[in-house]
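Only one protein chain is missing from this complex, and each of the others stays in its spot.
Chain naming follows the written order as A and B, and within any one chain the residues start at number 1.
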Amino acid sequence: MLHKLAVLATEEGGVVHAGDGGWWADTAGIMLVLPFVAFLLILFFGKRLKYQGGEFAVGALAIGLVWATVLFVMNMTGGVLDHSNTFEIARIGSDIVFELGWMVDGLSIMMYFLVNFVGLVVFIYALGYMEGDIRVNTFFASFSIFAGAMLVLVGAPNLIQMIIGWEGVGLASYLLIGHYWEDLDNVKAGNKAFMTNKVADVGLILGAILVGVAIGNFDFAALSEAAVGQNAELGAVAFVGGLLLFFGAMGKSAQFPLHIWLPDAMAGPTPVSALMHAATMVTAGIYLMARMFPLFQNLAQDARVYMVAIGAITLFAIGLLALVADDIKKVLAYSTVSQLGYMMTAVAAGGYTAGLFHLFTHAFFKALLFLGAGSVIHAVHSNNMSDMGGLRKYMPTTYWTFVVGSLALAGIVPLSGFWSKDEILATLGHEGYTAVMWIAIAGAFVTAFYMTRAVALTFFGEFKGHGEPHESPKLMTRPLVALAIPSIFFGLLNIPGVSIPGIGNFTEWLSVRVVEMGDHHAEAINFGLAAAGLGAALLGIALGWMIWGEDKKTQEERDSLEIPVLYPLLRRKYYLDDAALGIVGATMGPLARSVDWINTYVIDGIVNAAGALTRGLGGFVYGILDQRGVDGFVNGLSVVADGAGAGLRKLQTGRVQQYAAFFVVGAIVLAVVFVILI
Amino acid sequence: MSFVDWISEPVNWVFLAIGIVVLFSGFKVATSQNVVHSALALVGALAGSAGLFLMLSAEFVAWVLVLVYIGAVVVLFLFGIMITRAPTGFDEGLDSDKKAVPAVIAVSLFALLSLSSVAAFGDTPVEMVGEPTTTETLAQALLGRFVIPFEVVSFVLLAALIGSITIARRDLSPLEEEERSSV
Partner (left out) sequence: MLLSQFLIVSSALFSLGVYGLLVRRNIVLILLSVELMLNAVNINLIAFESVIRSADATGQVFAIFVITVAAAEVGIGLAIVLMIFRNRRSANVDELNLMRW
């Protein structure tokens, strides 16, 4: 019965009775709030604790994980949940409502689980990694803000709250990248990340406004319904709005050419890179695209081709950059960008499940790889692979988990990466993007190629650094294992055509809203495609091993192998950084100078003139008006009073008879006036 | 009523006679160069007005006037004159030098009052009643309707009595006071 329902949901997008989630869904908002509570606790009480407040962060995510797991299981077993709680905050006019709350449906449950699980693991790792480092208290506080903002983002029932979360994670990213701000380069990296995201945010906000105002509602449910129902107003703005939103997603998810911030963002501590720049924050853009999926499927189909193209470029070209990087984190960063390109291409091509499944699996093994890199860096005290080598002997746990992660990333069966990458290839083929599909296969080759390089340079050969490295403490190695397990097994959650009895499969869990998703999901494994992908990966590993793995002595020599033209281009990162700087300098420089001129001469001039005028006016008022006019008047009054007094007092003669005379005269006058005349 | 008619009544001759006496006395009061003459002229004026009162059937008031005014007040005046050592006999500096302005004032006042009286009450006659106003009527009024003013006036008199004693008492120095009281 469940299977039939699932089939209905996926194939025809018919009405499926969605569960409500009960008490757990109603209180799911606690997941969004706890990290901020932890933030406050860390700030006020953290410094006295052993891990400088990290305990609060870990606790917050642990509690959140309880909810996330319960909801995940409920979603798996009891039918897809569809629920949201919102609180109205403000209202413009009578339609446009600003609400905050949390959504509980398949997509957001997946993200809750992802953020809480990977976040918890990374937080625990960070307790060990950051020990003895500077400003650990601030670190955990910022990290908690990030976790909270990310949950706010993925739990958002409407575009507005999502943008709030978006900006929140951007802020946290800035704070954390610049954590070691004593080095100016780190500060610059933080600025670069923030600025690039800001440029993209212009698109995001404009797109959100366009789309939201078109139908008078920013709610995702309303948008989906409007899109499926072919709403005319929405259709008019769908293309432009969709592209603008995509532009926003490009910034956050580091698509070409807005990817330039992600490699530099590696300046932050490794846990940051693991959580934010691998598993969660950068996936926010893909998440946005997933939420907007009905829009792109039904109204903005023309936009999709551009999105696929950019995704494809990102996938391949940036992947190549990983071949020339010496810093192990940079290798992983370029890899992340490349994988994000995979996800974006998939979602843009119509593979809702494909893209999101890859997001899901990628989070685990990429976080694993980053934490492993962190472990290595922690042991060697250097990021560069030229200082590493032969660490296999010294750090076994790190070695094995790193290898598992690399194999998952390369897409070797039966690890998770294989299944998710295969699904993407299948989607691309099915939707007719054959050229892109071949690019993706080539990308698989490149991925395997550079990962083999990384593994070989780090763990094989001879140790080129100083001293004797040792394995990291358990606080760091246990999380590595914890992440390795999902990397191995989670792929099995979405084998095409297979629905695990009792709990269905990933595709079914994702069915969000009772609208037609238009999502493609393969019914069976396309063995040819799977073989192509796997073959490319194995080829990459083999070639990589040949070049970098075998001979210990010539490893260094081989690494300085240069393919002419390509390698210099790669080394300079396609001159993109220079281009960006040039554009900014060319446009902003004159603008800034002219504004400065206006400020100094025009505005200051006006202000100074106002000041001089006021002074002159004040002088006039004082000298003429006050001294002569007012004082003269007052003095004149006193002179008059004085004179009158001097004159009038002569009346007081002291002679009573005179008074009597006046009296009588007065009486006569009054009598005449009042009695006779009137 | 014309002047001729008015003159032909005998009552008016009496009035005229008394009137002339009153006015002449009044004039003497205001202008006499002899202090004592002034005081006695007042007696004349008062007597004359008592006569007028009698003509107007106000017997009681007339005799009260004579008793109180002439009998007491004028005597008081004479005492005052004597105590203040006013020069008896012809005294030149009795009037001030500037007489013009007061004269004008007085004349204009007279003109105003008389003219307005005549204009307002020109021909109102005063009936000659056979009987004068009885004392009983006055007594009833005084102790009936006007009992409060009556009492108040007695207070005034009391106050005047006490006041004049207080004012005119010879101030003793504290030493003399002491001497006096111990004795």
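One rule holds for everything that comes next: a residue touches a chain if its C-beta (ideal position, glycine included) is under 8 Å from a C-beta of that chain, and two chains touch if they have at least 3 such contacts.
Note that the structure is predicted; figures quoted are calculated from it, not measured.
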{"item": "Which displayed chains the hidden chain touches across the whole complex", "value": "A, B"}
{"item": "Interface with the undisplayed chain - residues on chain A", "value": "649-650, 652-657, 660-661, 664"}
{"item": "Contact footprint on chain B, counting only the chain that is left out", "value": "1, 6, 9, 11-12, 15, 19, 22-23, 26-27, 29-31, 35, 38-39, 42, 45-46, 49, 52-53, 55-58, 60-61, 64-65, 68-69, 72-73, 76-77, 79-81, 83-86, 93-96, 99, 101-103, 105-107, 109-110, 113-114, 117-118, 121-129, 133, 137-138, 140-142, 144-146, 149, 153, 156-157, 159-161, 163-165, 167-168"}
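Note that only the chains that are shown with their structure count from here on.
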{"item": "Touch list for chain B against partner chain A, complex", "value": "96, 101-102, 105, 108-109, 112, 116"}
{"item": "Of chain A, residues touching chain B in the complex", "value": "657, 661, 664-665, 668, 671-672, 675-676"}
